[in-house]
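Mind having a look at this structure? Questions to follow.
And now, subunit A:
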Amino acid sequence: MTTYLIAGATLADGRTADIVLDGGIVAEVGTGLSRAGATRVDAAGLLALPGLVDLHTHLRQPGGEGSETVLSGSRAAAAGGYTAVSAMANTDPVADTASAVEQVQALGDAAGYVTVRPIGAVTRGLEGTQLADLGAMARSRARVRMFSDDGLCVADPLLMRRALEYIGGLGGVLAQHAQEPRLTVGAQLNEGPVSAELGLAGWPAVAEESIIARDVLLAQHTGARLHVCHLSTAGAVEIVRWAKARGIAVTAEVTPHHLLLTDRLAEGYDARFKVNPPLRGDGDVAAVRAGLADGTIDAVATDHAPHPADSKSAEWSAAANGMVGLESALSVVHEAMVETGLLDWAGVERVMSLAPARIGDIRGQGEPIAAGSSPELVLYDPAVRRDFSETQLHGRSRNSPYLGRSLPGRVIATFHRGAPTVLDGALLPVEEVAARG
Partner candidate 1 sequence: MKHLLSTKELDAATAVGILDVADDMAATQQREVKKLPTLRGKTVVNLFFEDSTRTRISFEAAAKRLSADVISFAAKGSSVSKGESLQDTAQTLEAIGADGIVLRHSSSGAPAVLARSGWVSASIVNAGDGTHEHPTQALLDAFTLRRRLHGDAGRGRDLDGVSVLIVGDILHSRVARSNVWLLATLGAHVTLVGPPTLLPHGIGDWPVTVGTDLDAGIAEGPDAVMMLRVQKERMSDAFFPSAREYAAGWGLNGARFRALPGRTLVMHPGPMNRGFEIASEAADSPQSTVREQVANGVATRMAALYLTLAGGAA
Partner candidate 2 sequence: MTARAVLQQADISRALTRIAHEILESNRGPEGLVVLGIPTRGVELADRVAGLLTEFAGVPAWSCPVGSLDVTMYRDDLGRNPVRGTAPTRIPDAGIDGATVVLVDDVLYSGRTIRAALDALADIGRPAAVRLAVLVDRGHRQLPIRPDFVGKNLPSAASERVNVRLAGTDGVEAVTIEGGTADEADAVSTGGPAEGGAA
């Protein structure tokens, strides 16, 4: 296996260091390092962060291969600086059995660009009535530790209680898509001035907050771990803050788009901006940024949700929810959190790598770059700006809300298991990455 000497990179804490990747580990971090036979990567001016870890990725395989596959999504992830993604369970068929999650795991391993960690469904077929094969998935070769019905809320309070208890017993975490279904019948857009003007059925903040409030109380009662997916409202930040202060085992994620974009973007009915939970108001954006900065929100998760073009060019109410986000996430966090002074790069390292790896119990990921750590890292040029365009999307779908927008920074290289998946800003070929086995 090739040895790499990454020279002159800036670490998250601001130190400049050379990094040696040798075989299965980061062999050495220091200054003035040299290593005979090593391939040298000049990283002067580049940030070196531990590989990014996504807790919320829709890879669409099986069933949605027209939008994305495990391979294409893995490539998009690597291009965005990720070394691990968590594949959501709402595929077709649903990932609610041991064989289903093992299949996703195997596809991820075969692709080789990132660690793919399958998320298991909480309920069979996401139907919200009967628990899925939770134990079998946890004990399978895929070793599932995160369970979610994402796309749908585990709405039934009794079922939610049972699921928390059962998953807690497996040492796992339940990731809840917090959306009260009756309060969001036909909902199209954040309920507020924009939905009122556009005549789109409102998706009120209370529909998210009431579920989170209920669930943190259930987590307290059961002692189980709860993870809140794509938290999007100011009120939800308050509830999670309150729950954490009471010692409840709750963690939360926010998406890049909820950190940057607001519902005003829906004014032209461009369904690229249609997502669930919906883009919210300015106050919500400020609140989730503050919550991420102060640790109330633990992690940034992309909710990368690929859709074919005709699902997005339709009239708003017929269009699909969701945005692709893997390739843009780091730049969006850079703009929303770093350029605003809310987070430093150590903070970015925490919310995009360390915390998600810990929440998802994703081994060999999310370790600060140091001698002996896993050789997972991204080199990022924070000094450039780029016009975000379709050429920077590497998945099968084009539904990015950032097309035509200027974003800061650019991923120069990604190393997964000690070898590059992205080098000089370009993805390595599929065969070359797959051959590493």
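Inclusion criterion for the candidates: all candidates are chains of the complex that A comes from, given by their letters.
We adopt the following convention: contacts are C-beta pairs under 8 Å (C-beta built on N, C-alpha and C of every residue); 3 or more make two chains touch, one makes a residue touch a chain; residues count from 1.
Everything numeric in this text was worked out from a predicted model, so none of it was measured.
For subunit A, the touching candidate in this complex is 1, chosen from 1 or 2.
Across the interface of their complex, candidate 1 is touched by residues 188, 191-202, 204, 268-271, 310-311, 313-319 of subunit A.
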